[in-house]
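Excluded from the complex is one protein chain; the other protein chains are retained at their positions.
Chain IDs A and B follow the sequence of writing; residue 1 opens each chain.
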Amino acid sequence: MSTAAGGDGAWSAVLPNRYALALLAPLLAVLLALVVYPLGKLTVDSLTSGAGVGNYEAVLSSPAGRRALVTTILASVLVSVVAVALGGTLAWQIRVSSSRWLRGALWLAVLAPFWMGTVVKNYAIVILLSAEGPLDRALQTLGLGPVSWLYTSTAVAIGMVYTMVPYAAFALYGVFLGIDRSLLDAARGLGASRARAIAGVLLPLALPGLVAGGALVFAISLGFYVTPVLLGGAQAPFMASYIQDYIFTFYDYPIASAASVILLVVALAVLGVALALVGRGRLRRALA
Amino acid sequence: MSGQASGPPPGSPARALETSTRSSPSPAGAAEVVLSIRALGKSYGATFALRGVDLEIRRGELLTLLGPSGSGKTTLLKLIAGFEAPSSGRVLLHGRDISRLSPARRGLGMVFQHYALFPHMTVAQNVGYGLKLRRVARAERERRVGEMLALLRLDGLGERYPRQLSGGQQQRVALGRALAYDPEVILMDEPLGALDRSLRIELEEQIRGVHRELGATIVYVTHDQREALALSDRIAVMRDGALAGVGAPAELYRLPPDGFVASFFAAANLLEVQAHELLGDGRARVRCGGCEIACPVTAPEGSPVALAVRRRSLRRAGTAGDLRVAGVVSEMVLLGDEQEIALRTPLLGRIVAVLDERGCAGIALGQELELFAPAQETVLVAAL
Partner (left out) sequence: MSGARRWPDRASLADRLTAAAGGAVGAATALALLVPAVLVAVLSFSDDSFFDFPPHAWGVRQYRVLLEDPRWGQALWLSVRIALPVAALAGLVVVPMLFAVHRSRLPLRGAVQVGGLMGIVLPISAYAVAMYGLFAQVGLLGSYWGLVLAYLALAVPVTMLVTSAAMSRIPVELELAAMVAGAGRVQAWLAVTLRLLAPAIAAGAVLAFVSSLDEAVLINFLGGPGQQTLPKAILDSVRYGLDPVITAIATLLMLATSLALALASRLARGSAA
């Protein structure tokens, strides 16, 4: 069976567009029905149901809404920076390590949040941070007084960093793979100290990748649900709990939809800026 | 005299046709034409990868498409194989138009530069793949595969996987895969390009041997002029998507049809000619660099000309009637048994000569040197 190209029936090694489209159809159907349409409907609903544009006003002017939004954005920024710094350091250690054993061990650690799973990892951090838990007991024996970090924004931030370090490490490992190590050797050969070589050669070269990775981590961080719910609580409202309250406690879907659209817009804006700064290819490579 | 542009411009279809009909007649009597390429062209949008090529490939010959990158040789091979459809013209196999058929229906064989062996199949399965597709019975298939492996000195490797073989062995397996089902024509796309020098020589011999033993018809693509010389029955030199000249290697080398073939293929110097006059018997009287000589000519009437002088034609001693060049030695490179010398001459620019190392006593950089080339070894060619 031969699938021919074009109207003149001539065969070509390149798959003709109409067959390619047919092969793409299932994915397009899934994307349109399960991503594009719901998000579009969400936006429309946020503007037409309930108070219409007033939904946004309600979210942005209410103290609860403002606090949740600001907390979420600030935490996401902080988490992005910390995750990229820690993840990047780990990724670099893995990259330059000559011991296969060490590399394997580091990958195992980096992937821990993945093989623990969403609920289990947050659960473990709850245990860690709980009053009279391991961390509290350890600090007490050191004389640093009882500390209750649970149910605070700090706890949520810690949980978020824990989840995002692997993402940052993956993205940056890919970036580091693409950087020729002999460039660093060249810098060292010219007399630069290790720190100087890293700051002057590695970081500038890795910067676009760092920006792309950071943007990705930020966008994902905005949407965190399990972490704020388990580790946050009433004192530390994040957008996720705000949204959930409005749907399941106040039965106010319009407000919830407006809040969600705000999150999406912020995420897309940051990704868009990153895209403009570093180019589509790098963003795609940071993902893969 | 010279300088008047007339006749078909270089690179045009008519010019290619002219050149090919002017090339040598078929070797050893007219062998049957297996593959016929008629006015074949390929364009991608506004760019022309191939313009109006006419070529005939005869049974049992190894014809090489030789040219630098961008010359269209790979495009031509792809059109013959069927990976792309031509924009114009036709490809005929035994008179049957195959221009629009899929590769599977053309019955050709192909060897790729990076082998393209199926990594999940054994060597025997790779070689027997074409036979399996043709529903050849197992016993017969195994026999044929065994024959191929023996011919290509791969005995005993049938159950190995490609990744367990060396580069040279992998390329031989690729050759076996292409030959096993006895296709009409075998296409080879720079098959030795991925190998290092010593392996390349070894595989060249293998290909030559296979060609001789099986009498296969082969279209071979390369940019390596030495390889082309070593393997081919005929060479088609390509440039900018068109044929620059077709002929037997010796002939293209001694009597290049134009300046491009002279410089690309024979590595000749192209010297500016002050005046020339065609003598009608395939020779011309030429004034070049202050000398007047009578030499063979391949340039058509009225076209701009240059004098092609091969590097090894130049020597220190000369006789009357020779071309004489003189200048200052600007570079010297030892090539082992030979010395490559570049001269900076006042009238003719930079001239490169290759002399036997033993005759180079007393030559040094910065010195004046005069060299001679027998007029019979120079050729008046169409200028680039």
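To be clear about the criterion, contacts are C-beta pairs under 8 Å (C-beta built on N, C-alpha and C of every residue); 3 or more make two chains touch, one makes a residue touch a chain.
Note that the structure is a prediction, hence the values are computed from the model and not measured.
Only one of A:47, A:77 or A:116 touches the absent chain when the whole complex is considered: A:116.
Touching the chain that is not shown, out of A:54, A:200 or A:223: A:223 (per the contact rule at the top). Residues of subunit A in touch with the missing chain: 1-3, 13-17, 19-21, 23-24, 26-28, 30-31, 34-35, 37-39, 41-42, 45, 86, 89-90, 92-93, 96-98, 105-106, 108-121, 123-128, 130, 132-134, 137, 162, 165, 188-189, 191-195, 198, 216, 219-220, 222-226, 229-230, 239-240, 243-244, 247, 253, 256-257, 259-261, 263-264, 267, 271, 280, 284, 287-288. In the full complex, subunit B contacts the hidden chain through residues 81-83, 102-104, 106-110, 112, 114, 116-120, 129-130, 133-134, 163, 177-178, 181, 187.
Here, only the chains that are shown with their structure count from here on.
Look at where the CA atoms of subunit A average out and do the same for subunit B: the two points lie 57 Å apart.
Listing the residues of subunit A that touch subunit B in their complex gives 2, 4-6, 8-14.
If you check the complex, the residues on subunit B that touch subunit A are 82-85, 99-105.
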